[in-house]
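One structure is given here, and the rest of the page talks about it.
For this depiction, one protein chain was excluded, whereas all remaining protein chains were kept in their positions.
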Amino acid sequence: MSNQKIPVGILAATGAVGQRFVQLLVNHPWFEIAAVTGSARTVGRPYGEGVNWLLDGDVPENIARMIVLPTEPGAHLDVPVLFSALPTAEAKELEPLFAAAGYAVLTNASPYRMDPYVPLLIPEVNPDHSQLIPYQQAQYGWQGFLVANANCSTTSIVLPMQILHQAYGLESAVVVTMQAISGAGYPGVASLDIMDNVIPHIGGEDGKLETEPRKLCGRFAAGQIELADFVVSAQANRVPVIDGHLGSVSVKLREKATAEQAIALFQNWQPDPLVRQLPSMPEKVFIYRAEENRPQPRLDRNAGNGLAWTVGKVRPCPVNHIRFMAITHNTLRGAASGSVLNAELLVLQGFIKDRG
Amino acid sequence: MSNQKIPVGILAATGAVGQRFVQLLVNHPWFEIAAVTGSARTVGRPYGEGVNWLLDGDVPENIARMIVLPTEPGAHLDVPVLFSALPTAEAKELEPLFAAAGYAVLTNASPYRMDPYVPLLIPEVNPDHSQLIPYQQAQYGWQGFLVANANCSTTSIVLPMQILHQAYGLESAVVVTMQAISGAGYPGVASLDIMDNVIPHIGGEDGKLETEPRKLCGRFAAGQIELADFVVSAQANRVPVIDGHLGSVSVKLREKATAEQAIALFQNWQPDPLVRQLPSMPEKVFIYRAEENRPQPRLDRNAGNGLAWTVGKVRPCPVNHIRFMAITHNTLRGAASGSVLNAELLVLQGFIKDRG
Amino acid sequence: MSNQKIPVGILAATGAVGQRFVQLLVNHPWFEIAAVTGSARTVGRPYGEGVNWLLDGDVPENIARMIVLPTEPGAHLDVPVLFSALPTAEAKELEPLFAAAGYAVLTNASPYRMDPYVPLLIPEVNPDHSQLIPYQQAQYGWQGFLVANANCSTTSIVLPMQILHQAYGLESAVVVTMQAISGAGYPGVASLDIMDNVIPHIGGEDGKLETEPRKLCGRFAAGQIELADFVVSAQANRVPVIDGHLGSVSVKLREKATAEQAIALFQNWQPDPLVRQLPSMPEKVFIYRAEENRPQPRLDRNAGNGLAWTVGKVRPCPVNHIRFMAITHNTLRGAASGSVLNAELLVLQGFIKDRG
Partner (left out) sequence: MSNQKIPVGILAATGAVGQRFVQLLVNHPWFEIAAVTGSARTVGRPYGEGVNWLLDGDVPENIARMIVLPTEPGAHLDVPVLFSALPTAEAKELEPLFAAAGYAVLTNASPYRMDPYVPLLIPEVNPDHSQLIPYQQAQYGWQGFLVANANCSTTSIVLPMQILHQAYGLESAVVVTMQAISGAGYPGVASLDIMDNVIPHIGGEDGKLETEPRKLCGRFAAGQIELADFVVSAQANRVPVIDGHLGSVSVKLREKATAEQAIALFQNWQPDPLVRQLPSMPEKVFIYRAEENRPQPRLDRNAGNGLAWTVGKVRPCPVNHIRFMAITHNTLRGAASGSVLNAELLVLQGFIKDRG
């Protein structure tokens, strides 16, 4: 890397996910926030005035002074990389236009996650799926490209699933999630709905949990992603927890394995060597905990600066083969950070060019 | 029934479950509280002074004045029926002694639930299991008898399981529960442990969820209970909810059925005609809800005066056959009320004699 | 009373407060719901379909089938009495039109609470203020009339204040409230704002707490209400509690009194004999609790069917004279029930005519 940072923009920077992008990028060693966009209400005002800051502490001073730009593909944002925190409908309309216009678009939005030419990327799970990028550019005639990160609840459970899948082959998984309120954005879940309560429904989430893992654990070959041949059944629940999506998973394997083998596998697993070099990568990104009462959202969501998976309760399943529970921090790992890590990976892989 | 009420005693009446017994029995049409027992700290004091009342409103006045008696088998409690809210260790030691001494003991404790001669009874699930009582008396040489109600989380999920089992035969069930803090008694769960958190462990609960349904759904034949031949895999979680145990269940059936069939079955199900005559029985004890975001603890736990099951989210399971969610109120239906309903059933069945 | 019930209408019956009106009036001994109005979204549909029911249990069946009418003064609602759950802006515009058109309008909205010709009425606090009604009608040329109930947080603290004021004269009160999320309506407070948090601001609430008690404790004389001559300083806070507004009050009295005197006063206080005849009036509407850790929202908000005040922590104030804490249930006592009780009082006082 040269010493010069790569300027980046944040689309919809004033929302809940956008704020996380600001927080994550403000002191990033490789990237530098050079543009923030927002809705009509905030355009033209300093970011610090337009934003309803939801995170700890204050808006970083230099960002607070930046003038919010409109989110228009023709806005000629002078940055090569865009992090998109756009809501679903706008993401669907605008992200292809930005990609066509030459930007590297890293999105947290869902519309193109299952598009056969858009990599659904998690560096620790499927770093090689970025090979889809040139095929995407050829297919859609784009100068830039679009890379998506996974749904935050999918993220929580997919890495341990992939580890087992690569070792033993996954046949099926029965999943129940207990998801944090911050996953619904702001204002999101009404307190009258969730205090002293569980809501056994999150719109569209069961479907994402049942399909995204098949793409993430799929195989890149001949210019496309072959979906993994396992079946997932999911029940997503909202619980009165601020951050951290916890998932309970029971898996059937193609090649039977014991809980001891699964534990050993989890204890020794390491991400790809290239992935270990990502500047945001924590020292330990996949943590196995042996205590019978872990993982817990409040105690484990911040592991590895909020970027790590924590897995526990690994034991034989009387019905299938193995049961386990996994957690990640949904707004740190699941959303904004997922895109930042993807951008870092794409720099190392040469898809995003260094300024040097 | 004659007009005269049957006098009953409550063992460990000052604890959380004991208080519910008081609340449920104070205006009961058939039973009348005639004795309350407690620990050394409270013995000899009026109940109203010894109790740390946790429920809405005040201690019922006439009970508040009753003197707390010691929980000793030799205490010569002048009642034919005892409701036991004893903690596990004391229940294990004392309940057989009370049963031997001639009392009809209705217990909420766990030690004898899986005893082959103790009926594990839920009127709506297995009213015929009370036939085990004479065999119990013969086997153990008891004058009285002991009948247990199920664990509160088992209760939440077992009735819909039994309905499906009786119609199609159950092969297996993958269960995840989200259980209320009141299930742990008082003081129970520390607020520092559960606020903004989920604890994926409740001591012994997974095992109870995996074994009790097999007995409850078993068949009485030739003086014993034949365990049902299905397998359950369970993961119990504590969530920040005050009351109401919610369970997510994915079942594989022996005879395949569609979600529509299961829904029709649930909508039309009625308990046994004798069971419908129990005085505490609500008009509708098994409720199917079609809304995609039900059942919810806060909205559904009080259905049928807290005695009803509410079931929803019935849909095809991509991995097994049917997925559903079920809830009951853990301290009302799961514990104290379970025993009161059992006592009512035993009166109708003639096992508890009317005073008339 | 004749045996025939008085037909009543509910304005904005589908909202949170409107639902409480439905719940309270559905089995009322004197009133009968004969009309429900709603917003454009729900007009013309059965109430049960248009409403997002937030309360325990189901929508009462007969109300569920009623067709929602538009909230227009010219709607010719065939009822003499209207309960208004209208939001502030609509209440401001429409309530005078309904009053002019001959309806007895009982409102929970704030715009006219401090209007010098509108009684701000709480039966236990100032039942004689209804004498203002003929002066209102003369002043505004209305056929009907408008009576307001107080803000729910004012309600919580004003009865003990009035009791002390009538006995010793109040000079000043320093008030801090801890208010429930249900006070903000639905969706109201975002869970991300209030979980694990306190919000020290509720728009306009400090002002209401500082002015409304002066009118409520004022004196009716010569066709107007003379405001009480005490000063209130208030800080309203939102806390993570579902129902029940708790207030901490430190008062300076004109005639000094001891805490013992205040306690004796609270213990012996009874509402006006006429007020005791209201059919919704609980047996004990003002409860003094001596325990050092009461009142508490969850334990005391439902006292007297949610209609009672509970007061405790009465003790000397080192700075002023007396300190105490008081609670009422904000959606039961503070809002809908406040209006229902006012209507009952107005029937007994002859302002609302019996059908007989």
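Each chain carries a letter (A, B and C) given by its place in the written order, and its residues are counted from 1.
Here is the rule we go by: a residue touches a chain if its C-beta (ideal position, glycine included) is under 8 Å from a C-beta of that chain, and two chains touch if they have at least 3 such contacts.
Nothing here was measured: the structure is a model prediction, and the numbers come from that model.
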Identified contact with the non-displayed chain, of C:113, C:165, C:215 or C:323: C:323
Absent-chain contact - pick from C:39, C:110, C:131 or C:248: C:248
Per the definition of touch given earlier, which of C:8, C:36, C:104 or C:173 contacts the omitted chain? C:173
One chain is left out of this view; which of C:79, C:239 or C:348 touches it in the full complex? C:239
Contact residues on subunit A toward the hidden chain run 56-57, 195-196, 299, 302-303
In the full complex, subunit B touches the hidden chain through residues 16, 54, 181-182, 186-196, 240, 242
Could you please point out the subunit C residues that touch the chain left off the display? 172-174, 176, 178, 195-201, 210, 231-233, 235, 237, 239-242, 246, 248, 250, 252, 292-299, 312-313, 317-320, 323, 325
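Everything below uses one rule, namely that only the chains that are shown with their structure count from here on.
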Type of subunit B:subunit C copy interface by residue overlap (half), same or different: same
So how far apart, in whole Å, are subunit A and subunit B when each is placed at the average of its C-alpha atoms? 43
At least two partner chains per residue is the criterion; list those residues in subunit A. 195-196, 240, 242
